[in-house]
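Okay, so here's the structure we're looking at.
All protein chains of the complex are present and in place, except for one that has been dropped.
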Amino acid sequence: MSDNASDKRTWFYDGVTPDLGIVHRVESMLYSGRSAYQGIEILRLGSFGLCLVLDGKIQSSEADEFIYHEALVHPAMLAHPAPRRVLIAGGGEGATLREVLRHTTVEQATMVDLDDQVVAVCREHLPSFSEGAFDDPRAHLVVGDARRFMAESEKAFDVIVIDLPDPIEDGPARLLYTREFYGSVRSRLSEGGVMVVQSESSRWYDLQAFAAINRTLRDVFRFASPYQAHIPSFSSLWGYNIASDSVQPATLDAAEIDRRIASRLSTSLRSYDGTTHQGLFALPLHIRTSADAVGSVLTDACPLSVF
Amino acid sequence: MSDNASDKRTWFYDGVTPDLGIVHRVESMLYSGRSAYQGIEILRLGSFGLCLVLDGKIQSSEADEFIYHEALVHPAMLAHPAPRRVLIAGGGEGATLREVLRHTTVEQATMVDLDDQVVAVCREHLPSFSEGAFDDPRAHLVVGDARRFMAESEKAFDVIVIDLPDPIEDGPARLLYTREFYGSVRSRLSEGGVMVVQSESSRWYDLQAFAAINRTLRDVFRFASPYQAHIPSFSSLWGYNIASDSVQPATLDAAEIDRRIASRLSTSLRSYDGTTHQGLFALPLHIRTSADAVGSVLTDACPLSVF
Amino acid sequence: MSDNASDKRTWFYDGVTPDLGIVHRVESMLYSGRSAYQGIEILRLGSFGLCLVLDGKIQSSEADEFIYHEALVHPAMLAHPAPRRVLIAGGGEGATLREVLRHTTVEQATMVDLDDQVVAVCREHLPSFSEGAFDDPRAHLVVGDARRFMAESEKAFDVIVIDLPDPIEDGPARLLYTREFYGSVRSRLSEGGVMVVQSESSRWYDLQAFAAINRTLRDVFRFASPYQAHIPSFSSLWGYNIASDSVQPATLDAAEIDRRIASRLSTSLRSYDGTTHQGLFALPLHIRTSADAVGSVLTDACPLSVF
Partner (left out) sequence: MSDNASDKRTWFYDGVTPDLGIVHRVESMLYSGRSAYQGIEILRLGSFGLCLVLDGKIQSSEADEFIYHEALVHPAMLAHPAPRRVLIAGGGEGATLREVLRHTTVEQATMVDLDDQVVAVCREHLPSFSEGAFDDPRAHLVVGDARRFMAESEKAFDVIVIDLPDPIEDGPARLLYTREFYGSVRSRLSEGGVMVVQSESSRWYDLQAFAAINRTLRDVFRFASPYQAHIPSFSSLWGYNIASDSVQPATLDAAEIDRRIASRLSTSLRSYDGTTHQGLFALPLHIRTSADAVGSVLTDACPLSVF
């Protein structure tokens, strides 16, 4: 009988640039469909287990989504003294919501996602991503456009987490990375509020989006700090930006981070702690230099477009 | 909204040699499992639609299986004056059976396949391949080993069609390409009987199996003729061998083939006719020369093994 | 010490359609440049040895160019009773010229190629392709545009062999596959003359170019016959069309072809003989049916464009 592994000959091509790509062996394809907004696939990859793929791009994998989501959520949440009301824009898999709800201070977490089909597919095929978060009485799911929600809502939030897909040409997220949108986010923050946004690749040769988001946030907020984590399933460093008018998370030392984790989280974490926090914000010199050179302010008239 | 086609980034790698391979875009993966004998997948390929894949090798595709199966079945069937009892070894998709049953002379078609899971998966996911053939009252499906069936059966058949998977190392089909097996096949043919066997690639640089099967058949039968068809989904020429003690199909002219098709088939064909028949048997000189150089007799002690 | 073969990780991707491609292991890259007309590379492939690649498409390989060039040249040459003056359009590698010069009847072979850099690179890196043909006193090389040559020349030729690269969008060969150009070719043929043209893929799912060239030639000449050969390094069937106002090569029988080869060629051939000839012209039914459905007349106003 032939060897099981070598029977599998199906590969997923994750194009990074026209000159570079990553190939992943596919064990099975659990779902392949198309919502009103995007192509949706659930693949099981040989290296990273179950993955959500939107419009041909891996969004997160079972094996390492904890690295991505802990880095996205906890620096902003811990920088705030006591976040009670939290807003999530995007985050269809439910893992961002799951991390937010680990904070015992949280009274209400509102998640606004445009594409309820993504949410439904993830709840069915990727239950470990949300780990029951959607059923938590503090969770509140709104199906709708995050931009409209910001414009129309009159609520105030202590932390806003923006976890949207890539701003691809003509895609639904394109106007959710602009100065106008971030102004709208700022107006929804309570006194002392903090926002954080997934900010695309921070690969050294592909910093435009990461740098432009930082540059745009600095135009809107008093403080805006870039940081990055290495996500194995992306074979890449990934960028984030945290912004606020009152706090600077990058200045918190490792011991303080560890204290806040111990006192405010209901469970232990796997990737994020005080030392990790120091590493997230310590961008190497060549990335700082290049990001300074390429950042520009994004506006509704002149938004970002990747690929 | 992004383009549907470019969203799809999943590819199937069909390795031909360590230096050469074919890649197919995969639209979806309908089934991925493993029987007692082999890995089984049903993929939908961008170019060729639904495909059966066994142990990582494409067996046949919705788009062009008619080319493969018409070339396999009709030369042998039409070379016989009036085939009534037909035996098929392998042929799990049911398409070989379908072609046999197009012949109005056929009274009984017995198909012996080891792997009833392949048969069940194909009936469920690839119904166009069998087109109801399994429900034809003339069809008789035996789940079992073809070698044992030949040894134990006392029936005689007018035509025997051997449509087995590759004889891979330690695979179930390895001893079904030997002189001993073909001797057993010969003993099951009625007077004037004809046998045909799918004979692996007839790529010019990969003729060992094709040539060895021909050489082995010439040791057992009075006549044995190689022929080939181009199968687009294999990106390759594919070989067959037809053998008999009484007839030589290669000598039938185009007009005679067309006459027999018209009088003996219940439906029209898409790939095979008199002219096609001439092309199947007209192997180019470089293939004849190379095949002569590499053919050897296969025995149970020294069987064929591909890859 | 590690194994030599597994060290090599460089691959050439030969895209067939957006859904299908061939990958070849590259052993070395001997030349990579760009003439005024096209990108030129000489690669050594694991399976097929040295290859000429123009604009990213394999043109011919050391291992199997004999199959392509014998099929291109000999049917037309042998269909003519005694070809003395021959014209080749394109054919930069020199292998078409080599095959033409095997015919002892030939007094002058004129080769018109636009790109003398291709000719020079091939003479340096692929000497086995021309095998000294350029130094034959009967050979005459003209660097220039084949269309202009046809229009301006006043000579008559017994056989014209058209061996041009793909008519890619904006490429130099685009207007060399039109009714106007073929009219010009016809006017350069002597009484009883024959022309042949390489006619792109004859893959069943990609017959547009092959069928359109045949349809266009039937508009210009009394007889025009399609034929095909399988070229291993293309992993494909490849099409040709032969046209004339007086002879029909497809009707010559195998014995007559073998007689003409024996009496008129100075050396033996490796791929082409009487039986091969029968196979070349015996297109299977599904190719005949599909080609009939897609062929259209190509004109300067509405030319062919592949990819």
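In order of appearance the chains are A, B and C, and numbering begins at 1 in each one.
As a convention for this text, a residue touches a chain if its C-beta (ideal position, glycine included) is under 8 Å from a C-beta of that chain, and two chains touch if they have at least 3 such contacts.
Just so it is clear, the structure is predicted and the values come from calculations on it, not from any experiment.
Shown chains touched by the hidden chain across the complete assembly: A, C. Touching the omitted chain from subunit A are residues 5, 16-25, 45-47, 63-64, 66-67, 203-205, 229-230, 232, 235-237, 269-273, 275-276, 278-279, 282-286, 288-289.
One chain of the complex is left out; on subunit C, the residues touching it are 1-2, 4, 6-15, 26-29, 32, 34, 37-39, 41, 43, 53, 55-56, 168-171.
Methods note: only the chains that are shown with their structure count from here on.
Excluding subunit B while holding all other chains in their positions yields the touching groups A | C.
Homomeric contact subunit B/subunit C is classed as same-residue, with over half of its interface positions used by both copies.
In subunit C, no residue reaches two or more other chains under the touch definition.
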